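A short write-up of the structure that comes next.
Here the complex is missing a single protein chain, while all its other protein chains stay put.
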Amino acid sequence: MSDDVVYLNPPGTCPAQGLYSHAARVRGGTTYYIAGQLAVGADGEVVGADDFDRQFAQVFSNLGAVLKGLGCDFNDVAKFTTYLVHSQDIERFMRARAALFPKLFKSELYPPNTLLIIDRLVKEPFVIEVEAVVSAPDA
Amino acid sequence: MSDDVVYLNPPGTCPAQGLYSHAARVRGGTTYYIAGQLAVGADGEVVGADDFDRQFAQVFSNLGAVLKGLGCDFNDVAKFTTYLVHSQDIERFMRARAALFPKLFKSELYPPNTLLIIDRLVKEPFVIEVEAVVSAPDA
Partner (left out) sequence: MSDDVVYLNPPGTCPAQGLYSHAARVRGGTTYYIAGQLAVGADGEVVGADDFDRQFAQVFSNLGAVLKGLGCDFNDVAKFTTYLVHSQDIERFMRARAALFPKLFKSELYPPNTLLIIDRLVKEPFVIEVEAVVSAPDA
């Protein structure tokens, strides 16, 4: 867990449109770029086809596993980008995030996130993908 | 304003497809990751539904407010990513950018940008979102 990622909503900025901050500040340290994480199980197969909530849980579980494997945790995340395939899932995403994030983050502020609705992900059943930039103290 | 972000079109590269550079070089300093900015007013409501030019202006105004709040300005931007919902707005984007950027940047070169047309943003009326990575000298 690093102290070098700080989430910021500077004065004079408009309200964020969800549970994210406008900016994260990173000073020095080691940067990790993490590929978009999908709802994939340990066997490489899709988890939760036709089930947004299950895919959401699997994606953040997989992202947590990558972070842990790097010696990091969610408080080291400097930026998320979230891709959804169906705009109908936006509300489900907002609810699932509101339930999960207080368990993952020590701060009441969360990382900057850009939420985008796109056509498709690498396999047809995937409905959510989340990528991250992470900063941790030099080992 | 930092001198540590330098926009580059190296020799031997093809012409850029708009007012952006192929690359930005960042040496040291503090990095800020800024969430995608939308056409949101101080009250949190959508500004300029059905009006691309107004949304464009609001998005860059909001981005400028975040930069100012961080003690930065547009010359500290290392990378933009621009998301449009309608391909019909590409030409409007090009025109609006050509009018605005000379007022925001001290250089004749502008930051790298990737322009993407996607399905939708977090609320249906939004038609443009711009996110940025920023680098400023350590405070």
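Order as written gives the chain letters A and B; numbering starts at 1 within each chain.
We take it that contacts are C-beta pairs under 8 Å (C-beta built on N, C-alpha and C of every residue); 3 or more make two chains touch, one makes a residue touch a chain.
Model, not experiment: these values are computed from the prediction.
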{"item": "Full-complex contact with the absent chain, from B:R27, B:R54 or B:R95", "value": "B:R27"}
{"item": "Subunit A residues touching the omitted chain (full complex)", "value": "30-38, 40-44, 62, 65-66, 68-70, 81, 83, 118-124, 129, 131, 138"}
{"item": "Interface with the unshown chain - residue positions in subunit B", "value": "8, 10-18, 20-27, 78-79, 87, 90, 111-119, 133, 135"}
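Just so it is clear, only the chains that are shown with their structure count from here on.
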{"item": "Degree value of the rotation bringing subunit A onto subunit B, based on Cα positions, nearest 5", "value": "120"}
{"item": "Separation of subunit A from subunit B, taking each centre as the mean of its C-alpha atoms, in whole Å", "value": "22"}
